[in-house]
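Of the protein chains in this complex, one is absent; all others appear in place.
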Amino acid sequence: MRPARSKVSLQSRGSLWRLFGRVIVMLATLWVVATFTFLGMRLIPGDPFSDPKVTPQVRENLYRKYGLDKPLYKQYVRYLGNLSRLDFGVSYVQLGRSVNDIIAQGFPVSAELGLWALLLALFWGTLLGTLAGLHHEGRIDRYATFLAALGVSVPSFILALFFQHVFAFRLGLFPVAGWEGGIARFLPALTLSILPAATIARLLRASILDVLRQDYIQTARIKGLAHTRLLVHHILRNAALSVLTYLGPMVVNITTGSFVIETIFNVPGLGKHYVQSIYDRDYTLVMGTTVFYAALLIVAMFLVDIAYGLLDPRIRAFGAKER
Amino acid sequence: MAGSRPLKSSPLLLTSLLFLIGILTLAMLGPWLSPFSPYEIDLTQTNLPPGLAHPFGTDALGRDLFVRAWGGARISLFVGFAAALIDLGLGLMLGGLAGYIGGKWDTAFMRSVEVLYGIPYIMVVLLLAVILGPGVFSLIVGMTLTGWIPMARLVRGEVFRAKEEDFVLAATAMGQGPFRILLWHILPNVMSPVLVALTLTIPQAVFLEAFLAFIGLGVPLPRASLGTLITEGARESWYYPWQLFIPATILCSTLLAFNTLGDTLRDMLDPKRGEPAPRPLVRGSVNIPEIPPEKTLGAPLLTLEQACVRFLTPRGELPAIREVSLTLQPGEMLALVGESGSGKSTLGRSIVGLLPKKGSLVSGKCLFMGQELRLPRLGPLDQLGKPKLAMVFQNPLGSLNPTMQAGKQVAEALVSARMLSWAAAKDEALHLFKEVGIQNQRRCFFAYPHELSGGMRQRVVFAVMLALSPSLLIADEPTTALDVATQARILALLTKLKTTRGLGVLFITHNLALAKGWADRVSVLYAGEIVEEGPSRRLFQDPRHPYTKGLLDSIPKLDADNPDNALFALPGSPPDPYTLHKGCAFAPRCPVARPYCKDEPAPWVTLEDGHRARCFAVKEALLL
Partner (left out) sequence: MKEATRPKEHLPQLVVLDDISKRFYPQGSPSFEALSSVSLALYQGETFGLVGESGSGKSTLGRIILRLASPTGGKVYFDGRDVFSLRGRALLDFRKKAQVVFQDPKAALNPRMRVGTAVEEGVALGGIAGTRAKNERVDELLEHVGLQPSHAKLFPHELSGGQLQRVCLARALSPSPKFLVLDEPTSSLDVSIQAQILKLLLRLKRELGLTYLFISHDLAVVRVLSDRVGVLYKGRLVELAPAKALFKEPLHPYTRALLALSPEFWDASRTTTLPAESEGDAEKTHPECAYLPLCEEPLEACKSRIPELHEASPGHFVACQPKA
């Protein structure tokens, strides 16, 4: 029973157009990344097959195999075609090893780690931010604010080394590294969650302070609502909206954070393979994986953006907040 | 604004600034403070712990870590500053131009920027580092390739906003050239958020460099940034923890100092700062007992005696309400009339208990339905089960939760205040909508506040308040945000509710004409004091206090033949509340002030029909 039916149809047509526009922008972004990578690959110093041990005959065969003998624009078209079929390319160094292999092998692990980190971050961040916001300028606020500031200032690899040292080496509470059993997942996920948790806490605190100044909170207080209802339905529901905008960047933070966390904790995920291929200077593999990551994040941010639009009634209807 | 004031008022800002200056100085001078070279390998001196010769110890190749650490800090900070400043330059130029020119150019700019903005920043830096090979140059290029975009969007948004400001329009109307306007009027007023963004971009770049160093894409050896040192130190951290600890501490504390500086600056430059946010979840109950009906008969609904409210502010104590006494009968509308700063809103909020907890000092007596409400009434109202007080604010859109359907906000109040079930509450809410004059109640029930018109919103607010079945309704400028026709309708509704429900209404307004047209009784507030009160008709026909007289004369007279005769201007302006003295606050502007008015509190003079005024001149006129 939405009000003003005729209006809704008009508005939903408008939001369909907006969705269409966003898809176009997303595709353009993906295209820019792909083109950039393609050109970048030509700029990488040295030919992958210029190793003197490779005979000219073999080299020619390899060139033909990878299509490097064709004109540049044909290579480009072929490259885009491969990408659109979700084929992210192969290693030119280790014959037979492809980016898709590595993704198939490592991505499920990374995704699981990321999901745990995401849940932990939401939990810590919400808790810390809410406490700080509700106790504005009190002692709890000061501690929480300091913790959150620390959380965004300490790089995750330092934190990882520290946690590993204290909780694994010294106290022996958790395994030092690896991915065997549930307990091994704790330290990597915790470390990975710190930066997003701290960011959520900071955003939520500021947002709660802003909401508390609004007259509708005064109205709700005059109603004599129970504290939990006031907190959940009036304060948090409105404060959380501004935190939702961070969900996209949070996915980026967790993904890039996983590169170092997986390396330090020796988690067999995509991030570890990625860093390894950087160390190995396996450029084509690195580029292929980078394109995959970029595409993944671009799509994730797009989805988050759409979800945000669905959650805020003001945006849902008009496509822009009333100011 | 004075430049030195924020530094003094914020110890955090000062500390982080001094700390950063210290780090910067050491990064610049550090290598000269030690006789060692950062690259000199000495295999006889490997892995030494911190000591006199080597304050930070040495690494596995016997290199002095003190020079390497500060040299590393210099590289890290150079990358950070260079990237941030290039971002700033590009952002200011492109964002500023797009925002200032606007139109098609701006649209084209925004569209192309949107495409680039979708690429994760860190992936761009990674790609560049892979393509160009690791190095300071490729790092900075990678960071700034798309790094300027957030800055440009920020600048563009700010310029866009500033361009529409009245003072910029006034400068345009003056015939100022576009460059002068951009340079003198727009840019100085957009720099605050840009400065904050700059402060937060530097640590982001330093952070990213360390991250890249850790995954093997940092500054190539033998040069070492803090990230490189941390990576090297991490390998042997079990045996030589200081090799990790020292560079990690320098990096983290620098980042922390930058972030703190940025946060503090942002808070300081936030225009909303200074308004204290009331605290919500403080448990402090105000008991409003159920009163047997016979006891309330004939007794006033609300009595204030000698109510005082003072706020503690940085400038000192601000007396907002000074010894206000008033009474309100059931079924009566009392208008509280005053200009801005007279304390009329503070008075309303103090009765309902919505004053900021911090810095409010409240004293005096407040009797509601014969029972004393303890002042200070702070914290939330614990009205569960027996709410009798309600309040309506000026801005109806702000008074409703934007993410909750209008009907639910009414039903929620019914559930909480009258213990109804949700189903019953929904039916009752529809009835209340009907009572406040909403035609299409079902449609309104499911609408979100932004989907309703201003008048409808205010009606919904009234329905929310009526759900509490209150005896007293405080209406704080309930029609100021509405146009005249809606204003009349809302006031008609208020009058109807007053009669049908026997509601006592405290109507707070700055508009004398409204008070004259709608209120039963009127109290005139000046500088936190009531100067005159009485039945509406009597007070407006025969105002006694010189302030009330002046105020009434200030309303343009419609029957005058000459515009000059139609206007009477009260000289001067309301007093600075910080410098109020014992005597009459109106004395400096008063045309009939006696010499002693400033020093002695004016006496209350009672006229007929409950008409009272507080003035020496009135008293003397009466005695004559």
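Labels for the chains are A and B, by order of writing; each one numbers its residues from 1.
Note that a contact is a pair of C-beta atoms (placed from the backbone, for glycine too) under 8 Å apart; a residue touches a chain by one contact, two chains touch by 3 or more.
Keep in mind it's a predicted model, so treat the numbers as computed, not measured.
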- Candidate in contact with the missing chain, chosen from B:Gly455, B:Pro470 or B:Pro543: B:Gly455
- Query: Which of B:Thr249, B:Asn440 or B:Thr499 touches the chain that is not shown?
  - Reply: B:Asn440
- Task: Pick out which of B:Met93, B:Met419, B:Leu567 or B:Leu622 touches the chain that's been left out of the picture.
- Result: B:Leu567
- Task: Quickly run down the residues of subunit B that touch the omitted chain.
- Result: 1, 165-167, 169-176, 184-185, 188-189, 339-340, 438-440, 443-444, 452-453, 455-456, 483-489, 492, 510-514, 516-517, 550-551, 553-558, 560, 563-564, 566-571, 573-574
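Simple rule for what comes next: only the chains that are shown with their structure count from here on.
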- Note on the structure: Rounded to the nearest Å, the gap between Cα centres of subunit A and subunit B is 32
- Which part of subunit B faces subunit A closely enough to touch in the complex? 111, 114-116, 118-123, 126-127, 130-133, 203, 207, 210-211, 214-217, 230, 234, 237-238, 241, 244, 248, 251-252, 255-256, 258-260, 263, 272, 275, 277-281, 352, 354, 358, 380-384, 387, 389-391, 393, 395, 398-404, 412-413, 416-417, 442-444, 446-448, 450-451, 461, 464-465, 467-468
- Contact footprint of subunit B on subunit A as seen in their complex: 1-4, 25-26, 28-29, 32-33, 36-37, 40-41, 43-45, 134-137, 149-150, 152-155, 157-158, 161, 165, 169, 209-210, 212-227, 229-231, 233-235, 237-238, 241, 252, 256, 259-260, 263, 275, 278-279, 283, 286-287, 290, 293-294, 297-298, 301-302, 312-314, 317-318, 322
